[in-house]
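Only one protein chain is missing; all other protein chains are in place.
And now, chain A:
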Amino acid sequence: MTTTTTPLRASPWVTGVREAIPLLGGYIPIAISFGLVAVQAGFSAWEAVAISTLIYAGASQFVFVGMVAGGAPLWLVVAMTLLINVRHVVYAPNLAASMTTSRWWPALMHGLTDQVFALALTRLPQLPEAARLGWYTGAALLAWLAWIAGTAVGALGGEWVVERWPLLGEVMPFALPALFLVLVVPRLSSFRWGLATLVTIAAGALLAVLGVANAGIPLAALCGALCFFMVKRSPVTRSRS
């Protein structure tokens, strides 16, 4: 897949912040929910904020507080939380070729969530090299601060927000699938990628319907990858038979 770099009209930081704004539609309602759930599970508001600041991995944070509240052994809490986050292992290598030689990059990986990765995978190769670190820092920092702020709002006044604007809580989370859709659609450019991507989306949705959303993400990706490699190998198999 070839990409063309385009010059930026604003500073890289500002561009990164601006382009990460669509993430907030998905981040803030989920962060508010997390703050609310954490307080209901017996954590104080500042403990909930500390968890969001330090762990900073959406779904696994819900599992963490839920298991702690349920009295699960702490080693199991840590193991389950890390298991959910294991998908992050494949993110940074996919971005490495688009990164500069700056020593800041490894530390900035704390902000590499699903959403930031999806955005960076599309945008980093399109940016001039000198703008990439600033762009990523702006985007990742906005997402991180929004997650922390959302958690604080949820922990301190989540119930009030949900009671006052119930529709907001229902509608805003759609920003996340809408953003992922916009990031995934350009990959439907070839039959092989298109088929693998559609199989992955369908498998992910099916597994979520079946109630295995967290394990469903790596499983669905594996289904898509299998499809990707089978499409490549199918002509060879035919010629042998």
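Keep in mind that, in the parts below, contacts are C-beta pairs under 8 Å (C-beta built on N, C-alpha and C of every residue); 3 or more make two chains touch, one makes a residue touch a chain; residues count from 1.
Note that contacts and distances are computed from a predicted model.
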Chain left out of the displayed complex - its UniProt protein name, from "Thiol reductant ABC exporter subunit CydC", "Branched-chain amino acid ABC transporter", "Signal peptide prediction" or "Sigma-70 family RNA polymerase sigma factor": "Branched-chain amino acid ABC transporter"
Given A:Trp13, A:Phe43, A:Phe62 or A:Trp144, the one touching the chain that is not displayed: A:Phe43
Missing-chain contacts mapped onto chain A: 19, 21-22, 25-26, 43, 47, 50-51, 54-57, 60, 64, 68, 74, 77-78, 81-82, 85-97, 99, 105-107, 109-110, 112, 114, 117-119, 121, 167, 170-185, 187, 193, 196-197, 200-209, 213, 216-222, 224-225, 228-229
